[in-house]
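Only a single protein chain was left out; the remaining protein chains are all shown in position.
Letters A and B mark the chains in the order given here, with residues in each chain numbered from 1 onward.
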Amino acid sequence: MTMLDQEVQRAGEALEVPVVDSPPHEQPVGWRHRHLLDVDVLSWPDIELVMRTTDSMREVLARPIAKVPALRGRNVTILFYEASTRTRVSFEVAAKNLSADVVNIAAATSSVTKGESLVDTVRTVEALGAQTLVMRHAVSGAPYLAAETFSGSVINGGDGWHAHPTQALLDLYTLRSRFEGGSLAGRKVAILGDVLHSRVARSNLWTLTAAGADVWLCGPATLLRGFEAWARRGAAAGRRFHVTTSIDDALRDADAVMALRIQRERMESGLLPSLREYAARYGLTRQRLAAARPDALVLHPGPMNEGIEIAPDVAAGSQSLIEEQVRNGVAVRMALLYLVAGVRPA
Amino acid sequence: MTMLDQEVQRAGEALEVPVVDSPPHEQPVGWRHRHLLDVDVLSWPDIELVMRTTDSMREVLARPIAKVPALRGRNVTILFYEASTRTRVSFEVAAKNLSADVVNIAAATSSVTKGESLVDTVRTVEALGAQTLVMRHAVSGAPYLAAETFSGSVINGGDGWHAHPTQALLDLYTLRSRFEGGSLAGRKVAILGDVLHSRVARSNLWTLTAAGADVWLCGPATLLRGFEAWARRGAAAGRRFHVTTSIDDALRDADAVMALRIQRERMESGLLPSLREYAARYGLTRQRLAAARPDALVLHPGPMNEGIEIAPDVAAGSQSLIEEQVRNGVAVRMALLYLVAGVRPA
Partner (left out) sequence: MTMLDQEVQRAGEALEVPVVDSPPHEQPVGWRHRHLLDVDVLSWPDIELVMRTTDSMREVLARPIAKVPALRGRNVTILFYEASTRTRVSFEVAAKNLSADVVNIAAATSSVTKGESLVDTVRTVEALGAQTLVMRHAVSGAPYLAAETFSGSVINGGDGWHAHPTQALLDLYTLRSRFEGGSLAGRKVAILGDVLHSRVARSNLWTLTAAGADVWLCGPATLLRGFEAWARRGAAAGRRFHVTTSIDDALRDADAVMALRIQRERMESGLLPSLREYAARYGLTRQRLAAARPDALVLHPGPMNEGIEIAPDVAAGSQSLIEEQVRNGVAVRMALLYLVAGVRPA
């Protein structure tokens, strides 16, 4: 069943926004996803529910004591096989704001993995008390494997090149909050850089096209490989998007521009000649941004290589929503931790 | 005073199980051990009290909000000189379920030890507020040294080859829960593998023989060194056990089999020819397990080297209690954190 089918099926079906001060299982909430592995299984009403629950979480964050007892006693285990401070802390703060107990496991440097299969680790973590498992892994699909075993909820915190659903949802939330009427319909959004290796681009492509945006993927040909064919086939539930190596085409009259992080490893693998050349040809500078609409919004998933994929004055400029992305990230993750906690195994 | 003496002394003396929702010092509990350094100082009534307090903790874990305020405000510091994720997380979750505040110190990678003696570190940790100190150390006896200095409670989370008391107690709890009438009297329990370097085997030997089990230690001769002489002398308070290099003898009609983790370092030190040979001769496979009783229980302290000391289908099979060991580990550690917190320095 494609996402469009789901939309038809659930047309007009408005999901009620929960009262986030109380535990999710104490109220009827229309959310039915036990896990959040990627955005491609979310219907439009699902996405709307995440957005409106995030609104409620932002209200919580604006209180003098930014804390609700909703997940008191729930064990949220953050199992990260790749180093990541900002995503880890974002989930940790989100969980603590909901009064959950947080266990951090940095599997990269931990003994959890010595000779042990992923499935055994997930079973062990569950037996240790984990009820929600937030997982980041270098291998695409690893959280899906975890979800097959784990009887609580798995939230994908980024898997290989595949998906980063919470990032896509926070980007959507951030853009909607700035566009009149909260709609992305017909808005041109350019995503610049290493699209090929980017789970951020992949998940965003889905939610942005679902929201009706006109998405342009742009970068050196070596870093767009395969996307053109995918675009022609209509990748995301039949919705189309553009692929181009021309940054001029991508930025012209854009309503929003998202610069992706360039990984230094790409140079070593020969996909890019040098960081300097990348910066010269694809870096988001003030001059280039001038080709977009005057009030075009600037996003970056962080951490930034300033002076490479984005110029410092653009990153810190008045059009930049980069800090707001981080801020909204906590609220979106609160919403998702809350929603999945209300779904029991079938 | 041996354990048997203690049993005589305290004969019939039933210790009252505490109401674990309330702080331990608010009620009369017959527990008198400020520290838990090894199981060899525990009388049989003590062990029974741990088992029944663990029953209460399992009831807590089964509640919708698996949390009691019993240790609110108590500082539990987890000072681990050896990397260990599962034991560390088990203690952390146990302490948080009792509403204690947890401080993690990974001393292996920490500056706590730069040029500082263990005694100075323990004094510092106490001055920083630690009230219960959970300690793992590569040197046998290190927690004893800590206990001489520390005025709160020390719990040994594993010291060198010497002892791992919480593991032995959770193994005992797990076995009792599966044997009819909760008794191990006359039950044959085989412990397979690197007995020589195993603190798990040493502590289990004590509690299992105390519970009346017929214990068989089995492995290559190089990894049993000294145990035969010890067995002849009657190691554990005069109680006997068997030592054999024959896995057939060890498994024949066994009621339970515990496979120990093989450390790769043992190969390097020449005590084992190769992992492949170890797996061929001592690995717990389905065929070998068939020699035991049909419903024989399988245990492993984790993390497993699947395909070496234990076959994947045995580890995941219906006789395996491996996940239940992890689950019971949290409850046993809750019980122990609770019990020692009720004992004040003399």
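The definition used in the following text is that a contact is a pair of C-beta atoms (placed from the backbone, for glycine too) under 8 Å apart; a residue touches a chain by one contact, two chains touch by 3 or more.
Please read these numbers as outputs of a predicted model, since none were measured by experiment.
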item	value
Hidden-chain contact residue, picked from the options B:123, B:242 or B:293	B:123
Selected from B:40, B:101 or B:249 as touching the chain missing from the view	B:101
Residues in subunit A touching the chain absent from view	61, 64-67, 83-86, 89-90, 92-93, 96-97, 302-306, 308, 315, 323-327, 329-330
Residues belonging to subunit B that touch the chain removed from view	72-73, 75, 77, 101, 103, 105, 107, 110-112, 114-117, 120, 123-129
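In the analysis below, only the chains that are shown with their structure count from here on.
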item	value
Distance from subunit B to subunit A - Cα centre to Cα centre, in angstrom	42
